[in-house]
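For this depiction, one protein chain was excluded, whereas all remaining protein chains were kept in their positions.
Order as written gives the chain letters A, B, C, D, E and F; numbering starts at 1 within each chain.
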Amino acid sequence: MNLKPLDERVIVKPLEEDEEKKVGSIIIPDTAKERPQMGEVVAVGDDVPKKEGGKLLSQVLKAGDRVIYSKYGGTEIEQEGQKYLILSRGDILAKIG
Amino acid sequence: MNLKPLDERVIVKPLEEDEEKKVGSIIIPDTAKERPQMGEVVAVGDDVPKKEGGKLLSQVLKAGDRVIYSKYGGTEIEQEGQKYLILSRGDILAKIG
Amino acid sequence: MNLKPLDERVIVKPLEEDEEKKVGSIIIPDTAKERPQMGEVVAVGDDVPKKEGGKLLSQVLKAGDRVIYSKYGGTEIEQEGQKYLILSRGDILAKIG
Amino acid sequence: MNLKPLDERVIVKPLEEDEEKKVGSIIIPDTAKERPQMGEVVAVGDDVPKKEGGKLLSQVLKAGDRVIYSKYGGTEIEQEGQKYLILSRGDILAKIG
Amino acid sequence: MNLKPLDERVIVKPLEEDEEKKVGSIIIPDTAKERPQMGEVVAVGDDVPKKEGGKLLSQVLKAGDRVIYSKYGGTEIEQEGQKYLILSRGDILAKIG
Amino acid sequence: MNLKPLDERVIVKPLEEDEEKKVGSIIIPDTAKERPQMGEVVAVGDDVPKKEGGKLLSQVLKAGDRVIYSKYGGTEIEQEGQKYLILSRGDILAKIG
Partner (left out) sequence: MNLKPLDERVIVKPLEEDEEKKVGSIIIPDTAKERPQMGEVVAVGDDVPKKEGGKLLSQVLKAGDRVIYSKYGGTEIEQEGQKYLILSRGDILAKIG
């Protein structure tokens, strides 16, 4: 993946529904109103404005991390048949494992 | 629970209605307009931006704490048949006990 | 009351209409558009982010204080037949006495 | 008046229309779209968060000051037959005299 | 004029349309969508919160200055047959001369 | 031009459509949704609150600069048959040349 997200953004490879079920035995119920998804972080913005006393995004997430993210607001791109999402820091809800 | 909430988020295991009634004799009336719920904290984000002079979320809440939370905005996930909610700091109204 | 409000929140026991009339001879007219209410503070959040040069909520209010509060936004709970409200700092308009 | 306004709030006793006309010969025209009113400050919040380089509300207003205030947003209370308003700092437009 | 505007407010005496035409040969076209007006500053708030590195309102405007102001948001008052407007700093667009 | 814009404002003399075409060979397509315009800066506010680490408006623009500006939000005035616009810093998109 030769893309570098700007500022507080993350690029995530969404997991297939099959794959999702094998990650830490976590299930996202179909009944969830704004159904989130699982994905794998592939790139993290390093031009991140640091909040006073807070952590840089690159201290919190790194390539390879599995995450649960909210689908709202992401931008879809594709490379060699694989779909990716450019997400904002606020779209990442939790890190798995 | 192998999930780590990002930034100022908390993962909470909702209490069953039966269980709710045994917690500190507190009842959430059915007549409450935006009925909150009780739950048990299972994980707290440790990447919390610190407000000037305020406390980190991890200084305020820890796993095992019983809390009253507002249902608005939470994201539902499931692990081994148990439902959990990923909530923001602002969704937690009070700590019980 | 074994509840601890989070951050800049207060727990208040609403006064009965009868009781209201005995508090400092103050009356809240029925004609008031967004009719506020009187109550007694039972718990104050001590995890309060301090504004630069301002006072902590716990320096301003303590258990036992009688207050006038706006009903908008409060969350109702009940313990041993007594109703309580979880309010935000901004819902408390004035302290009586 | 045994009420203490919280934070950046002021308690004001509205002037009667008759009284209004005697205050510094200022008239509020009936044609004004959001007609403001005149009143006398009876209490000022002393728990005021200080803006960097700005003045505390208690350095700007004191009990007895005559003010012109915008009616929008105030909360009405009554004591011994006299109506009062709990207003925010931003509702006070000018000080008379 | 015995009125003192609070915080970042200014009191302005609107110029008559006749007078307007004599001020620096500036004309406000009738076709302007939100037609501004000309006026003379009569009082400036000195309780102004100072922005970091910015100027106090009293360093920028003084009584007697002719200004162009936007009519949106001003509050009209009257003294001895003369109309005045209480305006916010943001309503003053430019100083004439 | 005897007008001094307040705070972060700029006064601009709009270029005629004919003149526009001679400026750096830049054309603003008629198909542009919110069609911007070209103009010449005639006055710059020097009462500019400085953002931490940013530049004063007067360090960025000076009288005589040709600019592309967004028409949204400007206030039109006229002097000796020439129209001018009072614009905010945010309305200026780019400097030509």
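Just so we're on the same page, contacts are C-beta pairs under 8 Å (C-beta built on N, C-alpha and C of every residue); 3 or more make two chains touch, one makes a residue touch a chain.
Keep in mind that this is a model prediction, so the values were computed, not measured.
Of the residues in chain A, those that touch the hidden partner chain are 2-7, 9, 11, 47-50, 52, 75-80, 83, 86. Residues 24-29, 31-34, 36, 51-55, 59-61, 67-68, 70, 89, 92-97 are the ones on chain F that touch the missing chain.
Operating definition for what follows: only the chains that are shown with their structure count from here on.
Residue numbering shows that chain A and chain B use the same positions for less than half of their mutual interface. The centroid of the Cα atoms in chain A and the matching centroid in chain F are 41 Å apart.
Looking at chain D, residues 52 sit in touch with two or more other chains. In terms of inter-chain touching, the protein chains here are arranged end to end in an open line.
Each chain pair that touches appears in this list: A-B, B-C, C-D, D-E, E-F.
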